[in-house]
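Only one protein chain is missing from this complex, and each of the others stays in its spot.
On to chain A.
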């Protein structure tokens, strides 16, 4: 059950996210994360879906997605070298005395502090999911008050290969 990152180019229409997410649900495909935003082509949005499954499941995921009238293109990004990034905002308990220590962790991860409260900091970290997991682990001892993650967005490295439709 490999982790797959799938890019789905869809018409920018109301209800498309529901169609795609619904398809995953009712066909019994798993969704670890799903993100949607605009793409390089006007009128088309790009969804990045992280899912797990064997090759047969992935083939079905792709074929079933193509059945949706609004789906233009489905690419398994994880089949080639890719860049995958996730953003997390972590509100961590930070009494003044603890702050230098926390800032040390933040620096090491090339994360940044985007808000300072009387006894909290908001840390913003960008990276692959493992890096964010590690950051969260390191910040846990200080007390995580709130945590939000965006889900993965991704693209293949270098030139896009011609994909089979």
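By our rule, contacts are C-beta pairs under 8 Å (C-beta built on N, C-alpha and C of every residue); 3 or more make two chains touch, one makes a residue touch a chain; residues count from 1.
Basically, contacts and distances are computed from a predicted model.
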Among "Hydrogenase large subunit", "FAD-binding oxidoreductase", "Acetolactate synthase" or "Sugar ABC transporter permease", UniProt's protein name for the complex chain that is not shown is "Acetolactate synthase"
Note that chain A touches the chain not displayed via residues 10-11, 14-15, 18-19, 22-23, 26, 56, 59-60, 63-64, 66-72, 165
